[in-house]
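Only one protein chain is missing; all other protein chains are in place.
Chain IDs A, B and C follow the sequence of writing; residue 1 opens each chain.
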Amino acid sequence: MTIEIKNLNVYFNEKTKLQAVNNLSFNVKKGEIMGLVGESGCGKSLTSLSIMRLLGKNASLTGEINFLGENILNLSKKEMGSLRGKEISMIFQEPLTALNPLHRVGKQISEILKIHTSLSKKEIKVKTLDLMQEVNLKDLENTYKKFPHELSGGQRQRIIIAMAIACEPKLIIADEPTTALDVSTQAQIIDLLKEINNKKHNSLLFISHDLDLVGDLCHRIAIMYAGHIIEVIEDLKDAKHPYTKCLLDAIPNPLHKGNELYSIPGRVPTLAERESGCPFAGRCPIAKERCHKILPELLEREDRHLLRCLYV
Amino acid sequence: MILVSKEVKTYYLGGIMKKLMGLLAVLILMVSGCGKEKSSNENSLKTKVDGGELIVRISQDMDFLDPHKAIAAGTYEVMFNIFEGLLKPTNEGKLVPAVAESFEISKDNLIYTFKLRDGIKFHNGKDVKVEDIIFSLTRISGDFPGNSVVRDLAKNIKEIKKIDEKTVAVELNKVDGTILSKFTTAIIPREVADIEQSPIGTGPFKFIEYLPGQKLVMEKFSDYWVAGVPTIDKVEFSIVKDEQSSILSLQMGEIDLYPRMGSAHIPTLESTHNIIVTEQNLMQILSLNNKVKPFDDLRVRQAIAYAMNSQEIIDTLDAGLGKPIGTNMSPVMKNYYNAETEGVYTHNIEKSKKLLKEAGYENGFEFTLSLPTNYRFHADTGVIVSEQLKKVGIKANLVEVEWGTWLKEIYAGRKYEGTIIALDGKIEPYDILNRYISTHSRNFMNYESKEYDAVMKKITQITDEKTKTDLYKEAQMILAQDIPVVFIMAPAGIIATNKDLRGYTPYPIYVQDISTLYFVK
Amino acid sequence: MIYFIKRICIMIFTLFLVSVISFSVFQIIPGDPALSKLGIEASQEQIDVLRTKLMLDKPLSTQYIHWAGNILKGDLGESIRFSRPIKELIGERIGVTLSLGIYAILIAVIVGIPLGILNAKYNDTKFGVCLSIFSQAGLAIPEFWLGIIFLIVFGIMFKLFSLKYIPFSQDPISHIRILTLPAFALAISRISVVARHMKNIILEEQEKDYVRTAYSKGLSMNKIYVFHILQNALIPTITIIGMLTAGVLGGAIVVEQVFNLPGIGTLLINGVTTRDIPLVQGIITYIASVVVIINFLIDILYRIIDPRISI
Partner (left out) sequence: MNKKIKDYNFIIGGGILIFLLLVMGVSFFYLPHSVTEINTGVKLSPPSSSYLLGTDNFGRDILSRLMKGSQTAFLVGIISVSIGCSIGVFLGAVSGYFGGRIDEIIMRIIDAMMAFPGILFALMFISVFGVGIENTMIAIGIMSIPTFARITRSGFLREKELEYIKAARVRGASNFRIIYHHILPNVISPIIVAATMSFSSAILAEAALSYLGLGVQAPNPSWGRMLSESQMYFMIAPWYTLAPGTMISLTVLALNMLGDFLRGYQRRQGKI
């Protein structure tokens, strides 16, 4: 078990206290690719930032995040510092702005090696070039000296991935790494992540809003809605939760050519509008009276299929 | 995405604000407390010291170093120590021989023969020859390249003859009783190429360097023709216009002599410096344009004179040290000054109102009082005068005028109603009073009096001292009665010097004589 | 390169405009320089002689062409009052104003930037508010008044500073010691300008994504500030320093009066009061050109340092 999250709650204390994530629990096994899917504003990015403890000043969190058996919330700032980048690393969504515009890309990769390893300058250079090789970058020597604005979106994302895998971390968190890229680069990056996972057996937490993409890549998928995990499945086909089904119907399918595209009625409730009971109750086609009152448990159905619904 | 991790501690530093306020209070206390403590004065014990370096602060810059070109008052004040003429003024206002040892005037007052002082040297070590005197006197007739400035003396010279190696005779075209003071023009060596770059004369100090707008430095001329003079080794005239920074430099001990200081600073410097109060050959006047209504009417001018109270101005602005005057002559010119003129118009509101009524200005009138900006003393006087005239219904609108504009519009152009300025005196009383002659180019008061012109004309014809003095007094009385301008005061000359500087001799003209100064230890 | 050439042409055109403004403004000036030179005693023909010598009687256009031509040849003409070439006068005194200006900008940067960083780090705290009020106060006090108070408190009461100006060549240490007080009087208000800009820039950079990446790499907060945020914040700071030059030169004119430093400021005021038009024109054109050139250099420097923009 690389990482296990128990009853994670994230609050924002602007004027009043708002709960963005309520008692989230899930785990990622060694070498497993776990997908975390949901519409924007469901709290998936917040979860990743909580793991890295990079939430903003006015956010606070409770619960446990056990990484390799130890609750990282109790770690001091220094210990957390040595954890970040070495044991857990992160890949971000916007390759354009995620790199420091004034430093050469090669140097930005070697920086993480300098912090966490005791390699000499020369060895770091060699390792950096290997890493760039691993992420299928071409013409390594020149690219090493280039500045971020001189590279394409795809190349930059590869640099960030190189940074992420530099210290062979146990867990890599990828927060919608391909959303900002065009389709062809997107596929290459996904294959690269798959390849790294097979070779290094690190566990990967893949956050996205694209069901199709997650379907191919991940071993297990957790679907989130309004701060709750509502279903955890291994294969999209056997989805049971109404929300997951609606999401799947919403994917444009060449077979249903000609008739109207389906979209879920209503919209995602904002943090302030969330009331008790099942979060999806307001928009669920099969919602009943009790759904509005009781928040269903996330129970394990047959062979590790978790579901949070009263009537399915 | 707000990112900075929330571990940043917040400091509660209300205490800092309290400490800051405390510091400020202490500062203010110190500022007001410090001007009070007295210092002991043990002047008598100190003994004279030879040499030493003196720094004098002057406010006006020199126009030319070439003595024959220079006209601005600020230049003669400094160069008096470098150049000397055949004759030289003394602090009592007399003329004594300098480059010349002695002189005689022919019976018909046309030929002045001068005997060269033997052994007198120029700063470049060469002996002064008669040829140098002839060169200098012909030079002032303007026939040298660069500037054809013609001096009054030159206009009246018919011929300069060399009698022998020691004597020279100057023949005039016509008799002029007032010509003697013109022989103070500088005698310069004939073979010096550019006198402007290397001003060489026979004075007690030698020129070293001049940085325009900054300073002029001169040093002791060891073989000056008066033995044992001067004592000071090196003198720096530091030129700074702003009085405030001069006062601060005085307090910080960076300047040793500051002539013409404002009376307001006496209490500040009293305890730490010597304050010398002298009578200045300077007349502050409220000039009224005699060609402009209503100032063409004598009664209106008299009414203004009665309405004004010079003593109040003196007390407010000159710490009571200035002398009220009734005519265009300062009491410092002892043997020529006519004391009776003081009582002619004393402060009397009723008389002033009566005269105004007679002149037809029952409920007063309005006029513009233009004040030159770079003389705060006159601007402040204007403020008091306008208050005083309000009491008799005359409204004076104060308008401050840039110095350049004052010179062109008012002084040269005579386009004004009222203004306040000070006229500086000369050695020769004639040069002080000739401004009021109706034909004089600088009669910016537009004053015309046949009687006054006649008296002044007569003065130039005679050379006998006694009759000349009586005529001068008569001229002063005419001015006092006619009051073309209201004579306010002869401001006191206030000089602040370093505690250990002695021997300052005030002059009735605009000069600083460094040769008599010495330090004590 | 094209940008470089374009900027040079713009600069030259601006300099031309500057010379036109400073020349034409002074031609309609009342008061006669010749009269103000020779003073109250001079007779009329003495003044006329000087007027013709200074070409004051020629039409304006010829005077301008003559004057501008000379400038290109490096000769700013001759001062009436001091009857010496202006270039020489400025040459003698520019050292004072330049060292005062540079010293003031240095102080403003050395004190301003850390103050700005502190302001940014403690932005929403009580301490942060006190800091910003403190730097605001710096901006509020008139320079010359500050100068006078400094002079009185430090000059007279504590006798720390002297007013006698000593050129750098003669004795560098006391030169700096003497210029410290006026430089601080000049710098105080600039410190708050630099601090405010620095704070705003840092607050912006702090939110950028690359900072989050740096955190995710395990860098400590201080390291992130030093290596990442500050470097990105320094580039816009250079433009602020460019903006300071005009203000500092303007301030120097006033501060030089207070501390009677023989800089071009005192020369300028002297020139204005004595109607020495060539001198004043010379100095104003000189100062304005210095400002234009410095802004030009800053702009180029900005492009060289920032790799994102190619020249």
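The criterion applied here is as follows: a residue touches a chain if its C-beta (ideal position, glycine included) is under 8 Å from a C-beta of that chain, and two chains touch if they have at least 3 such contacts.
On a predicted model such as this, the values are computed, not experimentally measured, just so you know.
Contacts of the undisplayed chain with the visible chains, over the whole complex, involve B, C. Only one residue from C:Leu100, C:Ile224 or C:Leu249 touches the chain missing from this view: C:Leu249.
Touch with the chain omitted from the figure is made, among B:Gly93, B:Pro189, B:Gly203 or B:Gly262, by B:Gly262.
Note on the undisplayed chain: of the listed residues B:Asn156, B:Thr178 or B:Thr316, the one touching it is B:Thr316. Listed by residue number, the positions of subunit C touching the unshown chain are 10, 13-14, 17-18, 21-22, 25-26, 28-30, 124-126, 128-129, 132-133, 136-137, 139-145, 148, 152, 156, 196, 246-247, 249-251, 253-254, 257, 268-269, 272, 280, 284, 287-289, 291-292, 295.
Across the interface with the omitted chain, subunit B contributes residues 28, 31-32, 34-35, 243-244, 247, 251, 262, 264-265, 267-268, 312, 315-316, 371, 373-374, 376, 379-380, 382-384, 387, 397-402, 405.
Just so it is clear, only the chains that are shown with their structure count from here on.
The central chain of the assembly on a C-alpha centroid basis is C. Centre-to-centre spacing of subunit B and subunit C amounts to 37 Å, using the average Cα coordinate of each chain. Taking each chain's centre as the average of its CA atoms, subunit A and subunit C sit 54 Å apart.
Subunit A and subunit B have CA centres that are 90 Å apart.
Annotation for subunit C: residues 209, 212, 215 touch two or more other chains. Within subunit A, residues 54, 77 each touch two or more of the remaining chains. Contact residues on subunit C toward subunit B in their complex (touch as defined above): 29-33, 35-46, 49, 79, 81-84, 89, 92-93, 121-122, 125-127, 130, 134, 148, 151-153, 155-157, 159, 162-164, 206-207, 209, 211-212, 215, 221, 257-260, 262, 266-267, 269-270, 273-275. The residues of subunit C lying in touch with subunit A in their complex are 208-210, 212-220, 228, 231-232, 235, 306-308. The part of subunit B that touches subunit C in the complex is made up of residues 1-5, 8, 10-14, 16-17, 20, 27, 30-31, 34, 61, 63-64, 71-73, 147-150, 211-214, 240-242, 244-246, 248-249, 251-252, 254, 373-374, 402-405, 407-409, 411-412, 441-442.
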